[in-house]
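Take a look at the structure set out below.
Left out: one protein chain. Kept in place: all the others.
Presenting subunit A:
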Amino acid sequence: MSSRSPAIACIGIIGKHNNPLHTSLFPPPPARDPLDFSFLLSSSLDVFDARAPLKTADQDFGLLTAVDDRLAMYGWLTNTGVKFVVVVDMEGRPAGIASSGIGGSAAVGLRDADLKPVFRALQTAYIGLLRNPFYEPDDHSPVSANVVGRVGSTQITSKKFIAEVKRIGESWAPGVTNL
C-alpha cells in the first residue's frame, strides 16, 4: 500500500453554466468508471457555490472534499466562471515510476500548493483553446446552444486541447512544479 504514490485520476472542466465541457480519466475507461467520476464532478459544484461568496481573492479553491481514503477533489474557479476540478488518487500509481526521488512521499499527504501547477497548466491550455478562432465558446454553452436549436453534445472536441489535458494529467506527480 505504501509503495504507491498519488496520481491524478480525473480532470474535469466545467463551464460557466455548470455544463460539462470536458472530462479526462486516468487511466482511461474501463479502468475507471466514467459515471462515478461524473457524479463526483457534479457533487463538487455545490462546494464551489458554497465557497464562492467567501473566496473573493484567489482562483484556487484548494481541497474541495476528500471523497474517501484514496480520492480527493481539488478545484479552481477562473474569473470567467470556468471550473477546473482535479480528482487525485492517493494510490494512483506505483511509487518510483514517475516521481523518481520523491518516492514514498505518499504518506505525507498533499498540500494545496502541489496542485497549483496543474491548474495553471489547465488554464493556459484553456486560454490556448479560446485563442483558436474556430472554437466558438457559445456553441459549448447550453444557454445559447439551445436557442440556436443545436442538438448533441456541447463538449470540447479540440484534439489539441484534449491531448494537452491528457499530458497534464499523466505527467503530474507530487513535487512537480512545472507542467
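Just so it is clear, a residue touches a chain if its C-beta (ideal position, glycine included) is under 8 Å from a C-beta of that chain, and two chains touch if they have at least 3 such contacts; residues count from 1.
Throughout what follows, contacts and distances are computed from a predicted model.
**Q** Assign the chain not included in the display its UniProt protein name, restricting the answer to "DNA replication complex GINS protein PSF2", "tRNA pseudouridine synthase Pus10", "Transport protein particle component" or "Translation machinery-associated protein 22".
**A** "Transport protein particle component"
**Q** From the list A:K16, A:K116 or A:K166, which touches the chain that is not on show?
**A** Here the residue in touch with the unshown chain is A:K16.
**Q** In the whole complex, not just what's shown, which of A:S43, A:Q123, A:S158 or A:S171 touches the removed chain?
**A** A:Q123
**Q** Which subunit A residues touch the hidden chain?
**A** Residues 16, 55-59, 77-82, 123-124, 126-128, 130-131, 133, 136-137 of subunit A touch the chain that is not shown.
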